[in-house]
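One protein chain is absent from this view; the other protein chains keep their places.
A and B label the chains in the order they appear, each numbered from 1.
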Amino acid sequence: MLHQIPFKLFTQGRGTYECTAQVRTAVATSGVETGLCHVFCHHTSASLMLCENADPSVRSDLERFMARLAPDGDPSYEHDQEGADDMPAHIRTVLTQTGLSVPVTDGHLGLGTWQGIYLWEHRTAPHQRCITLTVQGE
Amino acid sequence: MLHQIPFKLFTQGRGTYECTAQVRTAVATSGVETGLCHVFCHHTSASLMLCENADPSVRSDLERFMARLAPDGDPSYEHDQEGADDMPAHIRTVLTQTGLSVPVTDGHLGLGTWQGIYLWEHRTAPHQRCITLTVQGE
Partner (left out) sequence: MLHQIPFKLFTQGRGTYECTAQVRTAVATSGVETGLCHVFCHHTSASLMLCENADPSVRSDLERFMARLAPDGDPSYEHDQEGADDMPAHIRTVLTQTGLSVPVTDGHLGLGTWQGIYLWEHRTAPHQRCITLTVQGE
(Lines give C-alpha, C1' and ligand atoms only; values in the text may rest on other atoms or scores of the structure.)
Protein backbone atom coordinates (compact mmCIF):
# COMPACT_ATOMS: atom_id res chain seq x y z
CA MET A 1 0.00 0.00 0.00
CA LEU A 2 1.18 3.45 -0.89
CA HIS A 3 -0.33 6.80 -0.01
CA GLN A 4 1.18 10.15 -0.95
CA ILE A 5 -0.22 13.55 -0.01
CA PRO A 6 1.15 17.08 -0.29
CA PHE A 7 0.34 19.79 2.20
CA LYS A 8 1.37 23.37 2.88
CA LEU A 9 2.51 25.11 6.04
CA PHE A 10 2.39 28.87 6.42
CA THR A 11 5.13 30.20 8.68
CA GLN A 12 5.38 33.53 10.51
CA GLY A 13 9.13 33.63 9.90
CA ARG A 14 12.06 32.04 11.73
CA GLY A 15 11.04 29.45 14.30
CA THR A 16 9.69 25.93 14.71
CA TYR A 17 6.19 24.80 13.70
CA GLU A 18 4.92 21.43 14.88
CA CYS A 19 3.27 19.28 12.20
CA THR A 20 2.98 15.97 14.06
CA ALA A 21 -0.84 16.11 13.93
CA GLN A 22 -0.90 16.43 10.12
CA VAL A 23 1.46 13.46 9.80
CA ARG A 24 -0.61 11.34 12.22
CA THR A 25 -3.75 12.10 10.22
CA ALA A 26 -2.10 11.10 6.95
CA VAL A 27 -1.00 7.79 8.49
CA ALA A 28 -4.54 7.10 9.74
CA THR A 29 -6.00 7.96 6.32
CA SER A 30 -3.50 5.74 4.48
CA GLY A 31 -4.79 2.52 6.02
CA VAL A 32 -1.18 1.32 6.38
CA GLU A 33 -0.77 -0.88 9.48
CA THR A 34 3.00 -1.54 9.30
CA GLY A 35 5.56 0.40 7.31
CA LEU A 36 7.17 3.83 7.10
CA CYS A 37 5.97 7.40 6.80
CA HIS A 38 8.33 9.77 4.96
CA VAL A 39 8.10 13.55 5.36
CA PHE A 40 9.83 15.76 2.78
CA CYS A 41 10.35 19.53 2.72
CA HIS A 42 10.70 20.98 -0.81
CA HIS A 43 12.97 23.89 0.20
CA THR A 44 16.59 24.78 0.91
CA SER A 45 15.99 27.45 3.55
CA ALA A 46 13.60 25.53 5.81
CA SER A 47 14.04 22.03 7.19
CA LEU A 48 12.59 19.27 9.34
CA MET A 49 13.48 18.23 12.85
CA LEU A 50 12.46 15.48 15.26
CA CYS A 51 12.69 17.22 18.62
CA GLU A 52 11.60 17.11 22.25
CA ASN A 53 7.97 18.24 22.28
CA ALA A 54 7.36 19.06 25.96
CA ASP A 55 9.44 22.09 26.97
CA PRO A 56 9.47 24.96 24.42
CA SER A 57 12.81 26.16 25.81
CA VAL A 58 14.50 23.23 24.02
CA ARG A 59 13.52 24.83 20.73
CA SER A 60 14.46 28.36 21.77
CA ASP A 61 17.85 27.03 22.92
CA LEU A 62 18.27 25.33 19.53
CA GLU A 63 17.42 28.61 17.82
CA ARG A 64 20.06 30.41 19.89
CA PHE A 65 22.60 27.66 19.20
CA MET A 66 22.10 28.01 15.44
CA ALA A 67 22.23 31.82 15.61
CA ARG A 68 25.67 31.54 17.20
CA LEU A 69 26.89 28.77 14.88
CA ALA A 70 25.81 30.48 11.65
CA PRO A 71 25.25 34.15 12.50
CA ASP A 72 23.06 36.34 10.30
CA GLY A 73 25.08 38.83 8.29
CA ASP A 74 28.45 37.15 8.82
CA PRO A 75 30.82 39.10 6.52
CA SER A 76 32.44 35.83 5.36
CA TYR A 77 29.28 34.92 3.37
CA GLU A 78 29.41 35.71 -0.32
CA HIS A 79 25.77 34.68 -0.91
CA ASP A 80 23.57 37.42 0.58
CA GLN A 81 21.23 38.51 -2.26
CA GLU A 82 18.13 37.96 -0.15
CA GLY A 83 19.52 39.50 3.03
CA ALA A 84 21.46 38.74 6.18
CA ASP A 85 19.44 35.56 6.87
CA ASP A 86 19.87 34.08 3.37
CA MET A 87 23.07 32.05 3.73
CA PRO A 88 22.45 31.10 7.41
CA ALA A 89 19.14 29.54 6.25
CA HIS A 90 21.00 27.30 3.78
CA ILE A 91 23.60 26.30 6.41
CA ARG A 92 20.92 25.44 9.00
CA THR A 93 19.06 23.37 6.39
CA VAL A 94 22.16 21.38 5.45
CA LEU A 95 22.93 20.68 9.14
CA THR A 96 19.41 19.39 9.86
CA GLN A 97 16.96 17.27 7.78
CA THR A 98 15.15 17.85 4.51
CA GLY A 99 13.45 14.46 4.76
CA LEU A 100 12.76 12.03 7.56
CA SER A 101 11.12 8.62 7.91
CA VAL A 102 9.22 7.36 10.95
CA PRO A 103 7.97 3.78 11.47
CA VAL A 104 4.26 3.05 11.22
CA THR A 105 3.29 0.34 13.73
CA ASP A 106 -0.23 -1.00 14.44
CA GLY A 107 -1.64 1.70 12.19
CA HIS A 108 -0.03 4.55 14.15
CA LEU A 109 2.96 6.83 13.72
CA GLY A 110 5.62 5.21 15.91
CA LEU A 111 7.16 8.26 17.55
CA GLY A 112 8.82 8.04 20.96
CA THR A 113 7.05 9.63 23.94
CA TRP A 114 8.92 12.93 23.66
CA GLN A 115 9.33 13.16 19.89
CA GLY A 116 7.51 15.73 17.77
CA ILE A 117 7.94 16.55 14.07
CA TYR A 118 8.73 20.20 13.41
CA LEU A 119 9.15 22.35 10.36
CA TRP A 120 12.03 24.70 11.10
CA GLU A 121 11.65 27.96 9.20
CA HIS A 122 15.09 29.54 8.87
CA ARG A 123 14.13 32.75 7.01
CA THR A 124 13.06 35.74 9.08
CA ALA A 125 10.09 36.60 6.79
CA PRO A 126 6.86 34.54 6.64
CA HIS A 127 6.84 31.81 3.97
CA GLN A 128 4.55 29.19 2.48
CA ARG A 129 6.31 25.82 2.69
CA CYS A 130 5.43 22.67 0.73
CA ILE A 131 5.65 19.25 2.38
CA THR A 132 5.01 15.82 0.83
CA LEU A 133 4.05 12.81 2.95
CA THR A 134 4.58 9.31 1.58
CA VAL A 135 3.26 6.32 3.56
CA GLN A 136 4.43 2.89 2.39
CA GLY A 137 3.60 -0.48 3.95
CA GLU A 138 0.90 -3.08 4.31
CA MET B 1 7.85 -7.96 1.70
CA LEU B 2 7.91 -6.05 4.94
CA HIS B 3 9.53 -6.94 8.23
CA GLN B 4 9.51 -4.74 11.32
CA ILE B 5 11.21 -5.51 14.61
CA PRO B 6 11.87 -3.45 17.71
CA PHE B 7 14.93 -3.93 19.88
CA LYS B 8 16.50 -2.29 22.90
CA LEU B 9 20.05 -1.12 23.55
CA PHE B 10 21.34 -0.54 27.06
CA THR B 11 23.98 2.18 27.22
CA GLN B 12 26.58 2.92 29.89
CA GLY B 13 26.19 6.65 29.33
CA ARG B 14 27.67 9.02 26.77
CA GLY B 15 29.47 7.30 23.93
CA THR B 16 28.94 5.25 20.78
CA TYR B 17 27.54 1.71 20.68
CA GLU B 18 27.78 -0.30 17.48
CA CYS B 19 24.59 -2.08 16.42
CA THR B 20 25.57 -3.19 12.90
CA ALA B 21 25.32 -6.88 13.90
CA GLN B 22 21.71 -6.53 15.09
CA VAL B 23 20.76 -4.79 11.86
CA ARG B 24 22.49 -7.44 9.71
CA THR B 25 20.62 -10.18 11.58
CA ALA B 26 17.26 -8.46 11.04
CA VAL B 27 17.97 -8.19 7.30
CA ALA B 28 18.88 -11.89 7.10
CA THR B 29 15.73 -12.83 9.04
CA SER B 30 13.49 -10.68 6.83
CA GLY B 31 14.12 -12.70 3.69
CA VAL B 32 14.31 -9.43 1.70
CA GLU B 33 16.79 -9.74 -1.20
CA THR B 34 16.60 -6.18 -2.58
CA GLY B 35 15.26 -3.11 -0.81
CA LEU B 36 15.96 -0.85 2.14
CA CYS B 37 16.51 -1.29 5.86
CA HIS B 38 15.42 1.63 8.03
CA VAL B 39 16.74 2.12 11.57
CA PHE B 40 14.87 4.47 13.90
CA CYS B 41 15.77 5.72 17.38
CA HIS B 42 12.74 6.66 19.52
CA HIS B 43 14.52 9.36 21.56
CA THR B 44 15.57 13.01 21.46
CA SER B 45 18.77 12.70 23.51
CA ALA B 46 20.40 9.79 21.66
CA SER B 47 20.86 9.42 17.91
CA LEU B 48 22.19 7.27 15.10
CA MET B 49 25.37 7.62 13.08
CA LEU B 50 26.96 5.87 10.13
CA CYS B 51 30.67 6.12 10.94
CA GLU B 52 34.10 4.70 10.21
CA ASN B 53 34.27 1.37 12.06
CA ALA B 54 38.00 0.63 12.10
CA ASP B 55 39.83 3.14 14.30
CA PRO B 56 38.07 3.97 17.62
CA SER B 57 39.86 7.35 17.71
CA VAL B 58 37.46 8.58 15.00
CA ARG B 59 34.63 8.24 17.50
CA SER B 60 36.56 9.74 20.41
CA ASP B 61 37.48 12.69 18.16
CA LEU B 62 33.78 13.07 17.24
CA GLU B 63 32.90 13.03 20.95
CA ARG B 64 35.47 15.79 21.59
CA PHE B 65 34.22 17.78 18.61
CA MET B 66 30.65 17.70 19.93
CA ALA B 67 31.76 18.56 23.47
CA ARG B 68 33.38 21.71 22.10
CA LEU B 69 30.49 22.59 19.76
CA ALA B 70 27.75 22.16 22.38
CA PRO B 71 29.46 22.26 25.79
CA ASP B 72 27.80 20.75 28.84
CA GLY B 73 26.53 23.39 31.26
CA ASP B 74 26.78 26.30 28.81
CA PRO B 75 25.14 29.21 30.70
CA SER B 76 23.27 30.25 27.53
CA TYR B 77 20.99 27.18 27.79
CA GLU B 78 17.61 27.79 29.38
CA HIS B 79 16.64 24.08 29.32
CA ASP B 80 18.68 22.33 32.04
CA GLN B 81 16.12 20.50 34.24
CA GLU B 82 17.90 17.18 33.88
CA GLY B 83 21.40 18.56 34.29
CA ALA B 84 24.35 20.03 32.42
CA ASP B 85 24.15 17.36 29.67
CA ASP B 86 20.40 17.81 29.00
CA MET B 87 20.38 20.51 26.31
CA PRO B 88 23.67 19.38 24.67
CA ALA B 89 22.04 15.96 24.18
CA HIS B 90 19.16 17.54 22.23
CA ILE B 91 21.55 19.65 20.13
CA ARG B 92 23.74 16.64 19.26
CA THR B 93 20.62 14.65 18.31
CA VAL B 94 19.34 17.37 15.98
CA LEU B 95 22.77 17.64 14.28
CA THR B 96 23.00 13.88 13.63
CA GLN B 97 20.36 11.28 12.63
CA THR B 98 17.26 9.92 14.34
CA GLY B 99 16.59 7.57 11.43
CA LEU B 100 18.69 6.18 8.61
CA SER B 101 18.09 3.87 5.64
CA VAL B 102 20.65 1.49 4.14
CA PRO B 103 20.20 -0.47 0.89
CA VAL B 104 19.63 -4.23 1.04
CA THR B 105 21.35 -5.92 -1.90
CA ASP B 106 21.58 -9.68 -2.59
CA GLY B 107 20.00 -10.32 0.80
CA HIS B 108 22.68 -8.40 2.69
CA LEU B 109 22.94 -4.98 4.32
CA GLY B 110 24.77 -2.91 1.69
CA LEU B 111 27.18 -0.94 3.88
CA GLY B 112 30.49 0.33 2.52
CA THR B 113 33.70 -1.35 3.70
CA TRP B 114 34.32 1.15 6.50
CA GLN B 115 30.74 1.93 7.52
CA GLY B 116 29.28 0.85 10.85
CA ILE B 117 25.91 1.77 12.40
CA TYR B 118 26.21 3.30 15.86
CA LEU B 119 23.80 4.41 18.51
CA TRP B 120 25.22 7.61 19.95
CA GLU B 121 24.19 8.05 23.58
CA HIS B 122 24.39 11.75 24.43
CA ARG B 123 23.35 11.63 28.11
CA THR B 124 26.07 10.97 30.69
CA ALA B 125 23.94 8.45 32.66
CA PRO B 126 23.16 4.91 31.43
CA HIS B 127 19.88 4.60 29.49
CA GLN B 128 17.71 1.98 27.84
CA ARG B 129 17.14 3.01 24.22
CA CYS B 130 14.42 1.73 21.86
CA ILE B 131 15.17 1.12 18.20
CA THR B 132 12.80 -0.04 15.45
CA LEU B 133 14.07 -1.75 12.29
CA THR B 134 11.88 -1.80 9.18
CA VAL B 135 13.01 -3.86 6.17
CA GLN B 136 11.05 -3.29 2.94
CA GLY B 137 11.68 -4.88 -0.44
CA GLU B 138 11.28 -8.06 -2.41
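The rule we apply is simple: a residue touches a chain if its C-beta (ideal position, glycine included) is under 8 Å from a C-beta of that chain, and two chains touch if they have at least 3 such contacts.
Quantities reported herein were computed from a predicted structural model and do not represent experimental measurements.
Participant: May I ask you to list the residues on chain B that touch the chain which is not drawn?
Facilitator: The missing chain touches chain B at positions 34-36, 49-52, 55, 57-58, 60-62, 64-65, 68-69, 95-96, 100-103, 105, 110-115, 136-138.
Participant: In the full complex, which bits of chain A touch the chain not displayed? Write them out.
Facilitator: 2, 4, 38, 40-45, 69-70, 76-79, 81, 87, 90-91, 93-95, 98-99, 101, 130, 132, 134, 136
The rule is short, and it goes like this: only the chains that are shown with their structure count from here on.
Participant: Hey, how far is the Cα centre of chain A from the one of chain B, in Å?
Facilitator: Chain centroid spacing, chain A to chain B, equals 20 Å.
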